[in-house]
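Shown next, in structure tokens, is the structure this report addresses.
Note that this complex is displayed minus one protein chain, with the remaining chains in position.
Letters A, B and C name the chains as they come in the text, with residue numbers starting at 1 for each one.
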Amino acid sequence: MIMNFRTDLALEVCEDSPDEFSGVEISTEEDDELGVRVTWVEIQNEDGAARMGKPVGNYVTLESGAMKDGDPDTHDEIAKILARKLARLHDLPKDASVLVVGLGNRFVTPDALGPKVCEKLLVTRHLGDDVPEDLRGKLRGVSALSPGVMGITGIETAEIIKGVAEKTAPDLIIAIDALAARKTSRINATIQMSDAGVNPGAGLGNRRMPINRETMGVPVIAIGVPTVVDAATLANDALDKMIAAILEAAESDDTGGGSNFYEVLHSLGDEERYSLITQILTDENMFVTPKDVDAVISRLANILANTLNISLHPGITAEDVGRYI
Amino acid sequence: MIMNFRTDLALEVCEDSPDEFSGVEISTEEDDELGVRVTWVEIQNEDGAARMGKPVGNYVTLESGAMKDGDPDTHDEIAKILARKLARLHDLPKDASVLVVGLGNRFVTPDALGPKVCEKLLVTRHLGDDVPEDLRGKLRGVSALSPGVMGITGIETAEIIKGVAEKTAPDLIIAIDALAARKTSRINATIQMSDAGVNPGAGLGNRRMPINRETMGVPVIAIGVPTVVDAATLANDALDKMIAAILEAAESDDTGGGSNFYEVLHSLGDEERYSLITQILTDENMFVTPKDVDAVISRLANILANTLNISLHPGITAEDVGRYI
Amino acid sequence: MIMNFRTDLALEVCEDSPDEFSGVEISTEEDDELGVRVTWVEIQNEDGAARMGKPVGNYVTLESGAMKDGDPDTHDEIAKILARKLARLHDLPKDASVLVVGLGNRFVTPDALGPKVCEKLLVTRHLGDDVPEDLRGKLRGVSALSPGVMGITGIETAEIIKGVAEKTAPDLIIAIDALAARKTSRINATIQMSDAGVNPGAGLGNRRMPINRETMGVPVIAIGVPTVVDAATLANDALDKMIAAILEAAESDDTGGGSNFYEVLHSLGDEERYSLITQILTDENMFVTPKDVDAVISRLANILANTLNISLHPGITAEDVGRYI
Partner (left out) sequence: MIMNFRTDLALEVCEDSPDEFSGVEISTEEDDELGVRVTWVEIQNEDGAARMGKPVGNYVTLESGAMKDGDPDTHDEIAKILARKLARLHDLPKDASVLVVGLGNRFVTPDALGPKVCEKLLVTRHLGDDVPEDLRGKLRGVSALSPGVMGITGIETAEIIKGVAEKTAPDLIIAIDALAARKTSRINATIQMSDAGVNPGAGLGNRRMPINRETMGVPVIAIGVPTVVDAATLANDALDKMIAAILEAAESDDTGGGSNFYEVLHSLGDEERYSLITQILTDENMFVTPKDVDAVISRLANILANTLNISLHPGITAEDVGRYI
């Protein structure tokens, strides 16, 4: 396993590696007009999974700085692109029912993405035959649950979801979560969708039992946005870049200065160095987040809720959504 | 059944009736120092249940205007009284585990009582053997869930609770809910606890399947606070009082004025009159609530959370609670 | 003065009166497509003011049930209509600067309209020459202040505004406030704009010094939405309607029943009757509000903020606004 730093993005695990892994396929598409980059990472077998530190499955990452800005038209475009990728990731029958789960703690702003998405969904499972006439045949049965986090409920989040899924029998579970990234530039500017489910220890929370097809008995799609970078990861990356910058300067000076130090650092190995950094930054609960995180989380929740509303309800367009919520 | 007006308080159903019912026992205690009045209503059989419009069981009501005020010492005293009544209502073995359920919609202030109580609980079920040494033997296994309301989740609230209870196997469920009262003077000044569970259509929400021992498979204690009065109930009561006041004045004038009108009104019957009022006040979604409802709900949530924290954790006092939450 | 009941809407004062007042002009326009009704009430002199219980000035009321619903396209249409009426009410020079004041208590949901509008404004006064190039010449200098309420600040709201206006010298003050209406059907479905300023005791708050051209030294436009009905007003109106309904029934029965009672009630006079009702409903702090008030206030704040953003910034359209906030 090559990942020593905290990231929930398959994309960033790949970036860390100098060469390709066997068992992992990567492909990239760009949409120049909107500045959107989409990367598909397919972990094909257990060998790839072991190297990536992530379970077998597909990981689609959409990157765009425009998510952080306030333009609702661009947000609609991003939601439409996401909806197309989601349809490619998982083919959903017309009459399938879906349980959307908003993971995370609604009282901790950067962890509140999941609950906020659930608040904006067009929820229909309870309507039964009471669907308004102009919407008949246009809606799938959608339910939504924000189970809270274990520190507040005292219950493993996966247990709550499993209990509710057994009562309500959805055909698909979609789990929304806040993630941790390695690069600050990815915070609130990246969306990852995966059919591999949500893994233990992911995100900001303390969830331990995985939420995936094996544990839930139905397919699980995970959709996440990195909202923080772990403080130790930030410090470590800054250190790396600093060393690289100084070495480059030293080499161009042709003095060789610093190479001994670099060797010492290099000989530590990635894991030892990260461990040293975390010893220095003793308070593990520190994370890095942008100043306007409250506003940005709210925008991202809108994008994801729109994506789900148009993806899950075949007869609803982005323009319709406002009318029915 | 004598109740034509919307109230969730057994106490108010009794007050409506001129004489006692067979199958219903009522007793009252007063605590003069704190101005607290405690009423026990026991519905003993199906005959009483039919007359009261409420299921068989015990209903303990604690009334005190001091709940609305901000004095934390009085709040602690009320929490202690409530804890004693709760112990009398349901005898809880030392090692019993408890699931507390916060019913209601956290985004509608007067309906947010249940979720707010859950936020303030000392939740312990997930600690297992990780309980701090000074707390060993002092804590019961407590979990807490705020399931949301059907309009937001698309799922019957009772189904969610049942699903989670099957996974977590609590010995007791305590359901916290906001209620509707008939008298505005009772808003936020009354707490009702019952071993009869929560019944369909109670409170402000749209819950239909009951949450009680039969549906959940374990005992259910319901704890509720009236936070609103239905607008039609208010108008109707005002009308009643107005007529009474005018009749009294008329009689003392010895003119007999108004008696015809009173007879017309009286001949309508309670149900017809209420139905006429609701036709006049066509918008059913109107309710009456005090101006400072946000602050008062927050205080009430504190009182109930303290009550539960000292009731459920045998080694925790009111003074300790702050230290562990 | 004819108004005995609590309403902040000039329109409702007029409705109470059987015939027209001298000194008051009323005209109405309807927009059939959107179901919008616009009423202009002009109080022309002190005689009219005395009869109306409101200061001399223009009061424009826009009524539409569509405000309460969630369709953003309709909201944009309403914002555009409002912007046109606002331009007719007060002609604003191209380079005029405006201070928008959000009156009310942000912690009391139905009183939080003003502060919520201020959160959504495109505020520009501080930009000076830092305006982005594509916006040059398109923006007026707009500032926004939510002063809080006297119970929280200890300061008369008008004093705070006056102090800030003296430092910042705006050409116009626009004050946003939550109002009380008489009819529940008008709650959250009516917007009143006036050039007469905000008067003492209006709304839910405890403001005593008026905020108008005389006290502030610059023109003041008040924009308000009724978000509550006083509980005593509700009860009184219900009583009125009840009596009318019964009398009608009695007359058609040709029995004459109830006329004595009606005479008693009628002989009380409006003020005495209202006073009797308020004695019956002793808790003055009760008001009537819809269940989904949190969501509706948020929508209304959007409509008003959009109205102001397109009204105050000549080069900004409804479509642009999202991009710049």
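Just so it is clear, a residue touches a chain if its C-beta (ideal position, glycine included) is under 8 Å from a C-beta of that chain, and two chains touch if they have at least 3 such contacts.
Note that the coordinates shown come from a computational prediction; the quantities given were computed from them, not determined experimentally.
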Identified contact with the non-displayed chain, of C:His90, C:Lys138 or C:Lys162: C:Lys162
Residue in contact with the excluded chain [from C:Thr28, C:Thr153 or C:Thr317]: C:Thr153
Residue in contact with the excluded chain [from B:Glu33, B:Asp73 or B:Asp91]: B:Asp73
Residue among A:Leu135, A:Val218 or A:Ala235 touching the omitted chain: A:Ala235
Hidden partner interface residues of subunit A, rising order: 107-109, 111, 184-185, 187, 204, 229, 231, 234-236, 238-239, 241-242, 245-246, 249-250, 256-265, 276-277, 280-283, 285-295
Positions on subunit C where the hidden chain makes contact: 107, 118-119, 123-127, 141-148, 150-156, 159-160, 162-168
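The criterion applied here is as follows: only the chains that are shown with their structure count from here on.
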Self-contact between copies subunit A and subunit B, residue sets same or different by half: same
Copies subunit A and subunit C - rotation angle from C-alpha fit, nearest 5 degrees: 180
Rounded Å distance between subunit B and subunit C, as computed from the means of their C-alpha atoms: 36
Where subunit B touches two or more other chains at once, by residue number: 107
